[in-house]
Every structure is written in C-alpha cells, then in structure tokens.
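What you see is the complex with one protein chain gone and the rest in place.
Should a chain be cited, it is by its letter among A and B, assigned in written order, with residues numbered from 1 in that chain.
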Amino acid sequence: MKASAFAYARATSVANALELLVLHGEKARVLSGGQSLIPAINLRLVAPELIVDISDLKELRGIAVKGETLVIGALTRHADLLKSSDIVKCAPLLKAAVAHVAHPAIRNRGTIGGSLAQADPASELPACMLALGATIVVRGPGGERRIAAEDFFTGIYETKLAPQDLLVALELPVARKGSAHFFQEFARRHGDYAIVGLAAQALLQGDRFADLRLGYFAVGDKPVLAKAAGRLTGVAVTPALLAEVSDALSDELDPQQDQQATPAMRRHLAKVLLRRSVATLLNRPDLQAGATA
Amino acid sequence: MTAQVSITLMVNGERVEAQVLPRLNLADFLREQLKLTGTHVGCEHGVCGACTVRVGGEIVRSCLMLAVQVDGAEVETIEGLSDSGEIADLQDAFRDRNALQCGFCTPAMLMAAQDLLQQNPAPAREEIREHLSGNYCRCTGYQAIIDAVENAARARVGRTA
Partner (left out) sequence: MSSIRSNPETLSVLDRPNSYIGKTVPRPNLDRLLQGRGTYVSDMELPRMAHVAFLRSPHAHAEIVSIDASAAKQMAGVIAVVTGKELSAVITPWVGVLSHLKGLKSAPQSAIAIDRVCWQGEAVAAIVATSRAAAEDAAEHVAVEYREIEAVTDMRTALDPATPVIHASLGDNLAWERVHDAGAVDEAFAGSDAVVEAEFIFGRHTGVTLEPRSVVADWNAAEARLTIYQGTQAPHMVQNIAALHLGLKESQVRVVCKDVGGSFGIKVHIYADEMAIYALSKLLRRPIKFVADRVESFNTDIHARDHRCKGKIGVKRDGSITAFEIDDLTGIGPYSMYPRTSAIEANQVVNLVGGPYTNKNYRARARVVYQNKNVMCQYRAVGHPIACSVTEGLVDLAAMKIGMDPVEIRRRNLIADDAYPCGSPSGLRFEQLSHHASLAKIVEMMDYQALRTEQAALRKKGVHRGIGIASFIEVTNPSAAFYGVGGARISSQDGVAVRLDAQGSVICQTSITEQGQGSESLTAQIVGSVLGVSMDRVRVILGDTDMTPYGGGTWASRGAGIGGEAALQATKILRKNILDVAAVILQSTPAELDIAGNAVVNVGDGAPRIELNELARIVYFRPDTLPPGIQPELMATKHFVPREYPFAFTNGVQAAWVEVDTDSGFVKLLKHWVVEDCGTIINPQLVDEQIRGGVVQGLGAALFEKCIYDERGQLTNANMADYLVPMSGEMPDIDVGHVVSPTRESELGAKGAGEAGTAGAAAAVTNAVNDALSPFGTIITEIPLTPQVILTAMGRI
C-alpha cells in the first residue's frame, strides 16, 4: 500500500516544531526516526495531514553526563545507544536492551524519543525507563515539564504527551557502585516484539538487594514496574520467599490476550523471568531451580 | 502543502535533483523516479528488509524513509555498490556458494552483509545470522548466505593480513 497524501514540514528548531504542532494539533504527527510511524502511514492505518519532521534537530541529539545524571536527547538513535561508552558506563541496562530492538537497519533510524513516545507496551525501552527511574523531559506550549517514567506511560500507545508536546530528552540517574542489571525477553524471533520481557536494575549490598526495580513489558497495556520486587529488598532471599513474590507478581499483572500468548502464559513467563533475574543478579543458581513449579 | 518538494541529493555518487511528493517513500523514489530497480519492495512496512539501502553510509529500510528526508543526503544502492566494485568479492562469494535463488532479497542481503563486514571484519556465524536477521529470504534457508558472508570475510582478512 502507498501512503495517503500529506504535507511535510521540516522543523528548523524545537520552537518551530512546537509552533507547527500548536497550529495543526491532532492533524499533525511528529516524525523522528519514523520506524513505527511510517509503517503505519504506509498501511494507511494513520493518515496525518501534516508530518512535522524533527529528525534534523541537532539540539535533540546526543548523550551527556551531567554530574549524577545521564541526559539522552530524544533523537538519539538506537545505534548511537549501542555504541556509546557513556551508556556502557552509566546505564548498561540500556545497551543490553537495545540489542533486542529490531534489526541493524531499523536501529540506524529509530530513536529513543520516538520509541518512548510511541509507547508500545511490548517494546523494550519504556520498561527500561521504569527500571532505571528515568525522567522524561517534555516541551509544550506551556514550557518544559519533567515527568517521571512511572507516570509517563498511560496505556497502549498512550502517554502524558499532548498533541502539541514534544518529547525532547530523558534523564537517568547514573548507575551507582553496586548496581547490577538483567535483561531478558521472550521473543519468537530475533528482533521481534517480546511475548514478555524484563528489564531489571538492582543495587546490591552484600548478598542482598538494597534496591530492585523490575520493569516488565508486554504484560499489560503499558510497561509495569513490579511492586512485588519490594519484598525482595533488604532481606535474604529464600526459595520460599521467591515463590511468594512470584505469586504476588502474578496477581499484580493484568496481561492481555493476543496471537502470541494468553494472559496465563504471560503470567507464567513473567514468573520465569523473575526467578531468572533474581538468581542471576544475586548469583544464586539455586533460586532458579524449580523455576516453574 | 501536499505539493511536490524539491530535493537535491547524491545517489551513487551522482548529483540528483528531483521533485517529490511528501508521501513518496525512498524505495519508490529510487525505483520509480530514478529507475534504480535493484532496490526491491517486499512488504512496505519495514519487516522484510528487501529495500535496504545506504543513507549517509549506514543501512536503512528505504520503505521507512520519505524521499523528502534524503534532501542533502548521500544515498547508495546496489547499483552503486556494484559499479564501484566495493562488494565484488561478496558478490563472487554469493555466486560461488549459490547464496541466492530467485535473487529478490539479494541486493539488500548484500547491503546488510557489507554493513556487517565494515563493522566486524571477522564475524562468527551467529553474528552473521544475527546481523542478517532482518532480511527475509524464502529460497535459500539462509545457510548458503551465511557461508558466503563467512567466506568473503575470511578472504578479506586474508588479504589485509
């Protein structure tokens, strides 16, 4: 299929992009990497009247460490994340996750801001934002806002972004000493969206978790920061405790049915990932045994 | 504003000036306006990989870019890579290993393979499989393609050693 007709404007600055968005409202769509938007346009699933192309805005690109904060420009591409030494140092979870995003040619165009704004509940990066405790920086007609990742994602393809808003950057706390991460997803093929995935960020103190943030994806209408993880911090994790937490996780999730999996399947896989992540992060192979009681 | 837009770009080293509709994607622009039909269209939603070209030296899905977006850019297609001789050894390796049957995926497969070898001159088999995992081939079952890329990589390393 061929795209419906639309007008095209190449934004010259963030201010210019915001002006265009205010002017055209919901009839306009922001084009950053285009790796989700253009397929939808080609399939005539969306037919915007105006495309506001922000992909040339250099001010939105780049990775910088500012004190204890890692700032990633919205137009930073997946390929840039993979190659960045700052990412390896400050947020290695992201690198682990991005390797699972689609394929090289897609990663050369797709951007982190685009991925977060798209808010596909099965995509990797939104869950990473939850696990990493990111702040999403948004600019709109009323100026700049900072939204905690936990509040940012509101539903399937839905976020706190209004049609006139632009996601400009995200801020992550730099990984502290004692940090560890775990990333795994169950996808049918390399690069596919996951059936269930987990992006986990931990702070270890001896043989215990001082902090554990489990960002699940493809388990509901938006990424989920599992509350059950709290019960694993500051205590010695036993198989019995893990089993309890596993049940609590199962209760907490509200997965959807689709062609890949039933809700029961997703709950099951989420529990498998819980055990695998805890066993790996604590280096306790014994916790993984009998993963699926 | 849905009217045609003027763009100027370099395609395979030649300067191209063109008028394009905003909705025209890069794959269709290359094929229909520039008659560079070596770039193929298999799905138009960014999954099959058949339309892979290089923009600014990096591989992209040309069905997932608009022609207006390549204004000022450098675009390279299979025709360019063939005529320059850049991938002659890869093409030889594909021929010798019969790493193509119908040939429809082949130009893009070569693009992706060359991209891998530029970044990783001595990839392991699994790395080749992974790098090409976004390029669909229904004919070969992939093994001959993996072999051909592996053979070409070995020969290149041998030449530069």
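Quick note on the criterion: a residue touches a chain if its C-beta (ideal position, glycine included) is under 8 Å from a C-beta of that chain, and two chains touch if they have at least 3 such contacts.
The structure presented is a predicted model; accordingly, all values stated were derived computationally and were not measured.
Among A:Lys27, A:Arg44 or A:Lys227, the one in contact with the hidden chain is A:Arg44. When the omitted chain is restored, the residue from A:Met1, A:Leu23, A:Ala64 or A:Val88 that touches it is A:Met1. Contacts to the hidden chain, counted on chain A, fall at residues 1-5, 43-44, 186, 188-193, 195, 259-262, 264-265, 267-269, 272, 289, 291-292. Contacts to the hidden chain, counted on chain B, fall at residues 23, 31, 36-45, 47-48, 50, 77-79, 82, 91, 94-98, 100-107, 110, 128-130, 132-146.
Operating definition for what follows: only the chains that are shown with their structure count from here on.
The centroid of the Cα atoms in chain A and the matching centroid in chain B are 29 Å apart. Residues of chain A that touch chain B in their complex: 1-10, 31, 34-35, 38-39, 41-43, 50-51, 53, 55, 79, 102-106, 108-109, 189-191. Residue ranges of chain B in contact with chain A, taken from their complex: 1-2, 5, 21-23, 25, 28, 44-46, 49, 52, 58-61, 63-66, 68-69, 112, 115-116, 130-131, 133-135.
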